Each structure stands twice: as structure tokens, then as C-alpha cells.
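All protein chains of the complex are present and in place, except for one that has been dropped.
What follows is chain A.
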Amino acid sequence: MTTPLLSLQGLTKAYPGVVANDNVSFDIGEGEVHALLGENGAGKSTLVKMIYGLVKPDSGTMLLRGQPYAPPEPRAARADGIAMVFQHFSLFDALNVAENIALGMENPPPMGDLASRIREVSETYGLPLDPYRTVGDLSAGERQRVEIIRCLLQDPKLLIMDEPTSVLTPQEVEILFETLQKLRAEGTSILYISHKLEEIRTLCDHATILRLGKNVGECTPRETSARDMAELMVGTALQTPQRAGRDFGEVALDISGLSVPSPTEFGTALKNVHLTVRKGEVLGIGGVAGNGQDELLGVLSGEIQTAADAVKMAGQPVGRLGPTARRRLGLLTAPEERLGHAAAPDMSLTENALLTGSVREGLESNGFLKWNDTRSFAERIIKAFDVRTPGPENAARSLSGGNLQKFVIGREVLQNPEVLVVNQPTWGVDAAAAAAIRQAILDLASKGAAVVCISQDLDELMEISDSFAALNEGRLSAPRPTTGLTVEEIGLMMGGAHGMEVAHV
């Protein structure tokens, strides 16, 4: 048997109150694409941070080609040939590609040399990229290419990729996979972190599954069904949301000819958006992040105001109304960013319940607050949505991301909206909670509410929505019924491959 490239033996890392990794061992072979599977909070990130030298294990050892390996910092890990592409890009919008790459290098070569090396590497691996383009103008897929090329310039032996496809269209995913397969053919090992099972089945040779910090099983993805892997990940049998056959009522929400500039500099302007949602209908809006999702939510919540009749609720123009007036009419929204947008981090859950609930739940009279009613509203949310917290007096920031998400969605759902708009409703939420949130959205729709669900999780949209549209550079494709849509069609609606080409293998 050959020596594995990297061998992890009994890695343990505990944080106050939680054991992130508990005695995790596995091997990554040379030229292998190894998947690391697990739900949010399973300890995947901590594990790769240890490999990359960002975090030191409490106990356990690592062997790199049989030699003890304990990087004190990422620089040492990079020197040993380990590179990592993070889920969240660390790029400066105002600088160009080459400048961004130079910033991450120890001894950057002169800009001209660097630019030609970037061109060379990008062409070899089918990731065309102009070194002189400003990063602020690049799509998410292109930004990811910057990060990948930054790693490839180091000629790594092991490339760690943290949820690389979460920001890509299906076509872009395909191109990425060809690049990764080319790398594998050249002998580079890849540690691929994801919770998207179909992807892992197509790409990976081997998979390690983490649950609650422990290694709960290994498998060969090609030979294991997605459902089996999911159940290993979750630990219980999965419950698929149920929906009853529904009849749609009259039009509840109507956007026509809407164009607004983005309030932020590197945001996306909405261009001539049309959509209608009927009572009882769930409209799913897909698209790669940063293509106008935040702006669309802002237009609906009332944070961005438009011409009065660009946005209509049941025929009534609401485009000029602010958030409070819209809530009174029954248009409720849940933004993507939980801390700081949907909720105030340092305020208690009770205060956060008041944040959007004051009008519809009658939590104020003549401007004076009814704290008792507010507290019981918060308690109702906590109970109905199984929010794990000692009580409503706790600060929002003390909740885990998934729990806060349940609170934020629950807060809107319990107010019986006429129209509910959610952005990334299950982002960062574990599978069981995600299923509960989706079920709540479907239940709401079956009671006659119109729902707009903006999400980057295509599986989620296919599961809950009746019709599907995609945002691409601020334009919304014409909505189509979900049944019968193929992945290729969805990909084209999302803007295809953004001008990427397939690797010249």
C-alpha cells in the first residue's frame, strides 16, 4: 500500500462549550478527490482550518507523505504545498485581478510577469481570466476563478475547496469540475467540502462523513445513493416536505417594468423586472448571488422605494410605501443577512420580535410598547419554530445561525402574511430545520398566501416552488412552471456559463 498524501490521526479540537472535532481520522491519497461531507456545524470548517494551519488541534497528529506535519500558520501550510479556496472570497473589489493575487503572495513578481503567469495558468486549466479586470466587475464564478488561480500559482499538492459550487450556475459547476478533474489527472489531490450530494457523486473518489464533530462513516460516493449519504450526514431518516395540490387565487403581488439603481456601489441594478404571484403560489427565484437578490428584496420590503405602481399588492400600488405601511397591508419579508439586517445582534429576541411584529401583532398602542405581549409573541415564535435558546431575553447574536434563521422566518410566518418574501430561507440551517422551514412556507401557501422564495439552492426551489424564474445581472427571466423544467433550462435562465469555456483537457 502506498503512503497517503495526508493522513489525519485522531484530530480533536474543542471550543468552549462545544467539541468541534472529536478524534477524527482519515487519509487523503495522492491524486484523489476526497469529499468531506456534513451538515452545517458538523465540524468540516474546523477540520480544514487545522489542515491549513489556521487552528491548532488540541490533540492528534497529521502526516504529510509520512512526515509529521503541524503547520503553525497558513504560510507554513502553503510552503508545504497545501492551498485553500475559501467559501467567502477575500478579494478587494476596487483592485484588479493581478493586484489581488499579488496581495496574497509572499514575494510578488513584477506585475507584468505575474499577469502573464496568470494568463498561462488560466489557459492551461480552462479558466480564462483577464489579469487587468477590476474584481468589482466580475461575476461570482469569475471571482472564484481568481481564488483558484491564486492557489494554482503555488503549484499545490493538496487543494482544499470549501463549498465551491454554492455560488455557481450549473454550467459553471460543470466547467469547475472539468478543471478539478484535470488537476487530479496531474496528480493534485483535492479535499472537497460540500453538502451537495449529487455533486459529490459525480466528482469524488472517496468521501468522509462528519456528524457532530465525529467521523461517522466513509464511502465511495459513486456506489452509494444520495439518500444513504444524506441519512449518514443527518443521522435520521429525512422528511421531505409535503404539499397538497393547490389552486391559485387571484394575483396577490404584481411587479411590472421595475428598474431601480442599486443603493450600494458594487450592487446590481434591477432592470425591467416583471413578475406576478397569485394567492397560494410559491414563486422560486434562482440565480447566482449578487445578481440583484438583495435589491429585489429591498424593493419588496419597502427599503428601496420605486414608482408607486411598479409594485402592486392585490391591484393596489405600494411602490411608494415604507416598510411599516407594507406590513400593515400584509407584505412581509425576511432578508438574507440575519445579523444586522433581519435582526439586531445585540438586542434580545423580544426586541427583535418587535422589530417587524409591532404593526400586525398589535404590540404598540399610541406609540407605547406592550412588552408583555411582545415577549409572548417572541415565545410563540421560539416554540412554534423550535428555536434553541434559553429564553426570549437572550441576545440575537447568542443564537447559532440556523436557530436565528428559524426565528427570523418564524417571526414573519406567524404574522399571517398575505405575501411573504424570503431570501435564502434555509442558508446555513441544518437539514432537519431546513425541512421544517420549507414545510412552514408550503403550509402558508396552502392557506392562501403568495410566497416569493429567493434562493441559491436549486434543489430547494425545485422542491417548494410552483413556478421558477432566475435573476441574472438584475434581469428576471420570465417565470415558468417548475414541473418539467430541466437542469439545463434552469442553467440557461440563470445566465448560462457567464462566458466561461470548458477546460482544454
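By definition in this document, a contact is a pair of C-beta atoms (placed from the backbone, for glycine too) under 8 Å apart; a residue touches a chain by one contact, two chains touch by 3 or more; residues count from 1.
Basically, contacts and distances are computed from a predicted model.
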Listed names "ABC transporter permease", "Branched-chain alpha-keto acid dehydrogenase E1 component", "Copper resistance protein D domain-containing protein" or "Molybdopterin synthase catalytic subunit", matching UniProt entry of the absent chain: "ABC transporter permease"
Per the touch definition above, residue among A:Pro4, A:Gly38, A:Gly53 or A:Gly126 touching the missing chain: A:Gly53
Contact with the hidden chain (one of A:Leu355, A:Ala384 or A:Met462): A:Leu355
Residue of A:Glu364, A:Glu379 or A:Glu418 touching the missing chain in the full complex: A:Glu364
Candidates A:Gln154, A:Gln181, A:Thr202 or A:Ser398 - the one touching the absent chain: A:Ser398
In chain A, positions touching the absent partner: 53-56, 72-74, 301-303, 322-325, 327, 333, 335, 337, 340-347, 351, 354-356, 358, 364, 367-369, 371, 394-395, 397-398
